[in-house]
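This view holds just a subset of the chains, kept in their places.
Chain nomenclature is as follows: A and B, assigned in order of appearance, with residue numbering initiated at 1 for each chain independently.
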Amino acid sequence: MTEEVKAREEVKTAEKEKMTIVVFSGELDKTIAAFIIATTGASMGMEVTMFFTFWGLNILKKNEGAAGGKGLMGKMMNLLNRGGSKRLKLSKFHMFGMGTGMMKQFMKNNRLPSIEEFIVMAKEMGVAMIPCSTSCGIMGLDKDSFRSDVELMAGAAYFLNEARQSKVSLFI
Amino acid sequence: MTEEVKAREEVKTAEKEKMTIVVFSGELDKTIAAFIIATTGASMGMEVTMFFTFWGLNILKKNEGAAGGKGLMGKMMNLLNRGGSKRLKLSKFHMFGMGTGMMKQFMKNNRLPSIEEFIVMAKEMGVAMIPCSTSCGIMGLDKDSFRSDVELMAGAAYFLNEARQSKVSLFI
């Protein structure tokens, strides 16, 4: 763990650095990885932007209420692809919920936050969480589909401008 | 959308910057994401290289004619893994073509180009689209397997030299 402490010290002494993460996949495991990296970066003093696109938009969808979606086709698609931070599944070994349930139990045992807690925590730490407006169109979504703490929506040009200024850019 | 315009302005005033994208997955959704990022970058004045590898090679395969592939095993593999910009499938909800068809309809409704149109557009904007010669060997492919507008093929060292000079490198 001294390696970890050293790493944190090195970053804190550096000037404010940026990190940009594209969250493309809405799977539970990749979402955990994205939030661990994002919140660790923020705790090290980095300025972090998470850019949610395609299936990653599911993570920021409302947990309650209607499934959302524009038009009849949008509604159909979003009924199928329900979303919400509590409904994410593993990319492997989902096994009708057994594998996903086991992973959630492991997260608890290791005192790791749930995705819902990660979102709130990231928000408090100043991580910018932005739904990609371009893929909202493709996925039949609009602003009302998302949780109320989502403010800004932006497109690919906004993402690229952040990424080109970032020390670290990842596509997850 | 003013955020978008601002972002574009900031990049254009900067000197010519590079972006390198590894396109590993040949799935429709990830391919759309890769081309949106690549063409947006090019429209902002960036010098973009897309490096197609493994299943991503499917995107640049010929749409017509034989499936290609070297040797008997190569031919078998490429018959199974047919490829071509018009045959890509969603990573989820393909559902025997229904989900994939729905996504293509959404792309049309949102005036988003098809993958075929994206390839032509990217080419015109000066995006370099390069099949990875190393993975061509593994996938049993040669130059004849690809569309005629593919010129250069190159290996991992070429990619890394581009990536190390790039402001943004993504593995999609």
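We take it that contacts are C-beta pairs under 8 Å (C-beta built on N, C-alpha and C of every residue); 3 or more make two chains touch, one makes a residue touch a chain.
As the structure is a computational prediction, the values presented were derived from the model and not from experiment.
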Full count of same-sequence chains in the assembly - 2 placed in this view: 3
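Keep in mind that, in the parts below, only the chains that are shown with their structure count from here on.
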Euclidean distance of C-alpha centroids - subunit A vs subunit B, Å: 24
Subunit B contact footprint on subunit A (complex, rising order): 22, 24, 53-55, 73, 76-77, 80-81, 134-135, 137-140, 152, 154-161, 163-164, 166, 169-171
Subunit B - residues contacting subunit A, complex: 1, 3-4, 6-8, 10-11, 14, 17, 19, 29-30, 32-33, 36-37, 40-41, 43-44, 46, 91-93, 99, 102-103, 105-107, 109-110, 112, 167-172
